[in-house]
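Handing you this structure, nothing more for now.
A single protein chain has been omitted from the complex, and every remaining protein chain is retained in its original position.
Let's turn to chain A:
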Amino acid sequence: MANGYKKGLNGADVDFEKTWGILEKAFQEIHTKNASALSFEELYRNAYKIVLKKKGEELYNKVAQFEENWLGNNVRTGIVKHLTAPLMLDGTGRTLNTQAERREAGEKFLKSLKGAWEDHQVCMGMLTDVLMYMDRVYCTDHRQPSIFAKSMGLFRDQILRTPVRPDSPTLLEILTRIILDQIQMDRDGEAIDQFLIKSNVYMLEGLYDSDQEVEDEKLYLRSFERVFLQSSAAFYREEGERLLKESDAGTYCRHAKRRIDEENDRCRSTLSEATTPKIQRVVEDELIRHKMKGLIEMETGVSFMVENDKLHELSLVFDLEARVNPQKPELTKAMQKLIVEMGTNINRNAVAASQATAQPAAAEDAADDAPGKSKAGSAKAINQQTVAALKWVEDILGLKDRFDNICKASFAADQTVSTAINRSMADIINAFSRGSEYISLFIDDNMKKGIKNKSEAEIDATLEKAITILRYLSDKDIFETYYKKHLCKRLLLNKSHSIAVEKQMITRMKIELGNSFTLKLEAMFKDMTLSEDLANGYRNHVRKLGDADPKRVDLGINVLTAMTWPLEAFKSASEQEGQESRAQVIYPPSIDRVRLGFERYYSEKHSGRKLTWQTNMGDADIKGTFPKSKGDKPRTHDMNCSTYAMLILLLFNDLPDGQSISLEEIQVRTNIPMNDLKRNLQSLSVAQKTRLLVKEPMSREINAGDRFSFNENFKSEFTRFKIGVVSAGNKVEGDKERKETEKKNNDSRGFAIEAAVVRIMKQRKDLAHAQLLTETITQLSAQFKPDVNMIKKRIESLIEREYLERIEEAPVPSYRYLA
């Protein structure tokens, strides 16, 4: 024991050579795949011994040297052998051989390289096993790369980075080129051995740029991937441009999508997963991002797709752009442009229709046997305009439905796009100056006729449509004016088909536009209900009086609050001129009695209220008895006519047979405004079906000096009929009316602005001009979009009236509220 340590420690260098000899021989065997007879225990022990004797470094270097020699001498020559002619470039950088030859030679080369790499891996695995103790002790403590890493570096240097011949490229460059070539073949649709390439990519991924093995310095990333991405970019740029020229947009989309999928698959099957996002980005850049504009503007682009309802292709475009930009700016822009284009078209058509129809209608007059030549003509024109209005609404709804549908079907109900579509819809609706009126007319038409014979769900849908458009409208106050006017006529003339639906509509508006908007509309309904009670109450009251006069005229009455009802709706433009219309109509005694009776009854219930009779809005049911003509019994007819018509007819009650009354006489005796009088006489004496009076001379126009007498020969096949008065329904306004409405609207806006300004100032006391403007606009935006100039004028006026004053010393123009 005493001498044991001497030998053990100091004689360390004795057998290093001998021990290494054993190892070297074994390594040789391992590399020639002859390892099965080797004893792991022996090899490990020898390596262990060398390291114990502090010869770790020598061993490490020896092994490295051994590997270097082996790779340089044996392995490289084996691979270079496979670099056959088809793989080498000629002077121009192109091979002269056919693709098939190239592919075959490439595969051979790849196979040999793959084989060499795999052998190297296996062998080095075994060497690492044997040298485990060295790796643990020597490499760790001396900060050396493990022998495995070292040998991988050797493989890289000896095999990949050494030029084949002094002046030719390295194997790595050749490898890169061959893989790219094969991938190109794959893209062209030729079958290649994906697995073979994948193996080589594995190799590149397993190797690093330097011996430090920094993760992002993999040889694959450093050498191959970069070149691959560059060449792919070039390829797709060229392909994209070619496709834009040659094919249609749908094909392009499908192709781009397929290419992206292909590249993804390729990364999975042939290259590295790590490349997937990068190549995807390249393809997206080249095929989508840079081409999107061109694609959308193609002849067969988005507008073509929308026109032809190519929903699927639209969804392809959408998918493509969504891929590169979640905002989808190009597509959004294109859609908005389309909507504005189509919307402007609709607007233009509506304007054209409303203007153009006036002339043809007048031209048709001659053939038309409706009474009142030009009047009827213009009435018809107005009717045409109403149709145009309805058409406009339907068109706008159609447009919206269409794009909503596209949005849902093709764009996955994308938020950004649908917002953009909505904004454009709002733009075109508000760009149309008659929008508010037309929407109201649309509702009016539906209330009167549209909802007849419709199920509840259908009515619901119709109402919803109206609300949808209403939502876009910014000038809600104008709409309110029109709606009130139309509603008023519907209610008073009993034109509305269903009060329940009317109320439903109001509820919807309430939800959509707020309480204040519908307040007045609801008041109108309330008036109607109250009036009914009132009329019933009066009837009972009369009955209780015990006055059972069968001849007594029954009275139905609507008491309307003056402020809430737009009664001017009933006056035609021509009537505005004089105040004579305000003059009381002269009632015959039988009627007057009832009127006074009610006034008495009403003032008993509500003292201090003044009743104004709007006779121009009333109507009357009359039972008329006509003398029998030859072989007939006397006929009675129930007639419904306007109050004015009733007054006129009553005059003829007392007239002896054969007598006639002149126009002027009628006017004097009834005090009906001349215009109304003429209109009523027209329907009584000119319209064929209700010709109760005979006019002298017979013509369409009612002229001064015309005389009227009772038409004894009146015949009608109906027992009940209605004597219509020209122009009573809701129609598009004439120019004059519109001007009137606008003026009124501007006035009311003025008040609203003033109110808002005062409200704000009262709260803030002092406020800068700009801020005041913003706040005012915000406050009013629910009702309409205020005009800045108008606000300024209003502020001026408020200052004049000493509600506000300018603060002289303020740095920015400001106002102060004067309490």
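To be clear about the criterion, a residue touches a chain if its C-beta (ideal position, glycine included) is under 8 Å from a C-beta of that chain, and two chains touch if they have at least 3 such contacts; residues count from 1.
Keep in mind that, in the parts below, contacts and distances are computed from a predicted model.
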Missing subunit (named according to UniProt) among the choices "Proteasome subunit alpha type", "BTB domain-containing protein", "54S ribosomal protein subunit-like protein" or "glutathione transferase": "BTB domain-containing protein"
Identified contact with the non-displayed chain, of A:E104, A:D129, A:E205 or A:E522: A:D129
Touching residue (missing chain; options A:F40, A:F195 or A:F751): A:F40
Residues in chain A touching the chain absent from view: 1-2, 4-11, 35-46, 48-49, 51-54, 125-126, 129, 132-133, 136-138, 141
